[in-house]
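First, the structure itself, so that you have it in front of you.
All protein chains but one are shown at their positions in the complex.
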Amino acid sequence: MFKKILIANRGEIALRVIRACQEMGIASVAVHSTADADAMHVRMADESVCIGPPSGTLSYLSVPNIISACEITGAEAIHPGYGFLSENAAFVQALEDHEITFIGPSSAHIRMMGDKITAKETMINLGVPCVPGSDGGVPDLAAARKVAESMGYPVIVKATAGGGGRGMKLAKTAKDLDTAFSSARSEAKAAFGNDEVYIEKYLQKPRHIEVQVFGDGKGRAVHLGERDCSLQRRHQKVFEEAPSPAIDAETRARIGKTCADAIAEMGYSGAGTIEFLYEDGEFYFIEMNTRLQVEHPVTEAVYDVDLVREQILVAAGEGMTMQQENLLPRGHAIECRINAEKLPDFRPSPGRIAAFHAPGGLGVRMDSALYQGYSIPPYYDSLIGKLIVFGQDRPTALARLRRALGELIVDGVDTTTPLFHALLDEPDIQTGNYTIHWLEKWLESNT
Amino acid sequence: MFKKILIANRGEIALRVIRACQEMGIASVAVHSTADADAMHVRMADESVCIGPPSGTLSYLSVPNIISACEITGAEAIHPGYGFLSENAAFVQALEDHEITFIGPSSAHIRMMGDKITAKETMINLGVPCVPGSDGGVPDLAAARKVAESMGYPVIVKATAGGGGRGMKLAKTAKDLDTAFSSARSEAKAAFGNDEVYIEKYLQKPRHIEVQVFGDGKGRAVHLGERDCSLQRRHQKVFEEAPSPAIDAETRARIGKTCADAIAEMGYSGAGTIEFLYEDGEFYFIEMNTRLQVEHPVTEAVYDVDLVREQILVAAGEGMTMQQENLLPRGHAIECRINAEKLPDFRPSPGRIAAFHAPGGLGVRMDSALYQGYSIPPYYDSLIGKLIVFGQDRPTALARLRRALGELIVDGVDTTTPLFHALLDEPDIQTGNYTIHWLEKWLESNT
Amino acid sequence: MQLAAKIRTGDRMSKNNHQADVEFIAALAALLREHDLTEVEVRREYGEDDALDVRVARGVMPTAPVMAAPAPLPPAAASAAPHQPAKAEAAASDDPAQHPGAITSPMVGTAYLQAEPGSPAFVQVGDTVTEGQTVLIIEAMKTMNQIPAPRAGKVKRILVEDGSPVEFGAPLLILE
Partner (left out) sequence: MQLAAKIRTGDRMSKNNHQADVEFIAALAALLREHDLTEVEVRREYGEDDALDVRVARGVMPTAPVMAAPAPLPPAAASAAPHQPAKAEAAASDDPAQHPGAITSPMVGTAYLQAEPGSPAFVQVGDTVTEGQTVLIIEAMKTMNQIPAPRAGKVKRILVEDGSPVEFGAPLLILE
């Protein structure tokens, strides 16, 4: 096992990893910018190294400084958290060259999944369902009709050379296809000087469902069910839950197995998430995140596992302890991302924390790097805490979330807490009846 | 279901109940002494009523004021927490007379278990194992020998009229019995003017094992395994865990069934705890607590239940949701009682909380009524928080406990936190090799 | 709770004024605490080149979530709001309770101003009462408890309404 791990991150996720290190008897090294000298992750780690000025580019993204920090402290491995360098194949390559263990997948897997086209091709080959499309240009209406019928309506006709919505036409049913096809072509011709178009399945009210997978790097892999992260604002998740209100046990087992098998086949190592759009009982691959997700605690609650511990075990060559047959979900977990943002515009609200009081009691987990007197610097993202609740079922989890939100006190800056109070009053949230468009629409009509 | 519940308690247990009320959509009424006007339970409840001056006798133990507080607020039921009026049969009788629901067992059951002799007789009749004894006076050595052999050595000979250790003689083996019997008699004669003696099984290195039971008041009952509370100082528990390091699954199932059957037979309603001494594979009944215990969260963690919610459901006549076949323990939980006490003398340390920061992250539950700026009044007991950790197994729970203790910050008063840091370094604690005498001995040799 | 004090003193202040400085700061800090203030800022000029700037600030204790929580809905009507309206009322009533002539309730119950509906009130504002004279009744546990005047005096204010609930220590009336 590693004797010392460096955490190349900050905020709550750095704390998350330091806690796992402490529980495993591993020394931890925090790195920090000059703006984060007083940050909680620096206080909690066994050692700390200042790696640059406030700008993330010059500190948390500085590969030379982070590798040097390993060298001067003797850290044998790096946990990247999420964001920053966590999916940077060049960084992982550099670590491999310096014989520092990266706690995560190989640079090859990161590179493969970092390229959208390669990722999709890989997933198709591994049997993971993707958005059906015409595999390149469609020459004429007859071909278009054939493609559209094979995937089912609605479909969208898109200019091969297109972008920005131009040359995109929707065909809701078969009788719209003629018009859609010809107008997409002529618009494409006018806009891009190229009338080639292709056809894709069109999703109207999808949910964002992601499957947590974990591989041991030696051909064994498990899945830990799904998370529903459909509630998003500008493609940022704000509220995540497991299990999804829309997925039943059979569907979970089926898509889970598909994902775990794909990961095993790849020889993938460590934690990963395969993200899908989900509509009418079908999954459509979006992308794979080759790292720990912000919302991993909901999976930890429902499957009673410690994902960071497993990451470290696998990276250290000790293998993963999880076995598919023992991974039985129970209860329901919800995470709220508490951001230092001022509603209704979600304007960042950095500043000094005049008071901080975390909620407590049964079924409540708070992951936060806040403390009373801390100043949230303006240089980084606005996530200041994750409130995770667990209950025997979804109504219990919702009631507990409301209770815990009421106990949370963050004075001195504005936070997104009131958003969650308001969401809990919505019948659609109470019943789980939402899609990836729900939150944006709700925000529009409520501000 | 009740619309409004009054909590006849203070501190962390009042919070515990208020949280359950909030999660069930029930309004809560806090009662408080003048010294507790700023206490957290008063802040968190929907309503509050001042019921007396600082003295507990005149406030939290004032039956008329508490019943009047129900009447003026319209509360339909009272949760007593632990301590104070929680095992006061007269109080429960008074509530019955005023048609206020007591969230707990009937006054008859409280009275029955409150009397040591009746309790023991009841348990013997219900098949619960008790400390074997001679059923009254033993006339002569022959009778003494017969009794002693039937229960096995060592035995203790005690003066029927005795007390304070006088007239008590230990016979480790059969050959000590003659001397022990005659000297106990003569000492009893000299001390109390009565030479009648009785004989009991003597336990040398027992553990304190208690079984959590729960009845629906209609003849159905379940058990939720045991808690090991052997680590005590002056009969006060300080560190509790579930499951016990000394109990295996078969033993758990056996004693659990015995206890659940007894409770069912009694028609007991709500939460109760049957306390045992445990030595060499045998259980010896001590007493039954007819209320929620301080250490109930370790059971909640291991059995994934909400005991306060169940108490309220049963009291409201909605029945309990727990079923024996679904109550499967998993993992390991430990609770540390954080007291405002100054080591090494455990002298109470009331005062103002200059800083409070609760530990967070995976597997950590903090039940505390502290907040930064709060003043701990000197009138009540010194428990200021319970830190409960849960892990997949005992080593994980111990490691997590150490990690969480390191995060806990309570400035301004002395606390017992350093005791737990020190205990975690002890090989006996790490292996679970301790009895009810262990902590006292350790404290003696370490201070 | 945080408390910050910032002091700037002018040139002329001699070094043996340290003691005076410390006492002054201590007095400000005590004042802050006594009156539950969050901040006091004082600028005092004693003369040319002899000025003193002090800022003493005390931070906020945990308070209700800054934004108003939306109207609660079942099944979670009881969202925690550390400062309740009930508390606020209690706070507002502190003043009469502190009055040296206040008679406070020795029990929890319901206050009645007359023996039974329709009867005349025991006392009215302006009445002179003798020691031991019943001034009102508090019903507790279905028992009517007569509350006697602890001393002779004149009723200045009656602070409870007929039939209203009272806590322990709640001011009932003011006697002068």
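When the chains are written out, they are named A, B and C in that same order, and each has its own residue count from 1.
Here is the rule we go by: a residue touches a chain if its C-beta (ideal position, glycine included) is under 8 Å from a C-beta of that chain, and two chains touch if they have at least 3 such contacts.
None of these values were measured; they are calculated from a predicted model.
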May I ask which residue of B:Leu126, B:Ala316 or B:Ala399 touches the chain that does not appear here?
-> B:Ala399
Of A:Pro53, A:Pro154 or A:Gly351, the residue in touch with the unshown chain = A:Pro53
Absent-chain contact - pick from B:His98, B:Lys116, B:Lys172 or B:Arg352 = B:Arg352
Contact with the hidden chain (one of A:Ile67, A:Val138 or A:Ile312) | A:Ile67
Omitted-chain contact residue, chosen from A:Ala8, A:Met44 or A:Ala397 = A:Met44
Extract the touching residues of chain A with respect to the undisplayed chain.
-> 18, 21-28, 34, 37-38, 40, 42-53, 59, 64-69, 71-73, 98, 371-374
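Rule of thumb we're sticking to: only the chains that are shown with their structure count from here on.
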Find the geometric centre of each of chain A and chain B from their Cα atoms only, then give the gap between the two centres in Å, rounded to an integer.
-> 44
Whole-Å separation of chain centres (CA-atom averages), chain B against chain C | 39
Within chain A, the set of residues that touch 2 or more other chains is 355, 357, 372, 399, 402-403, 406-407
What are the residues of chain C that contact at least two other chains?
-> 61-62, 75-76, 78-80, 82
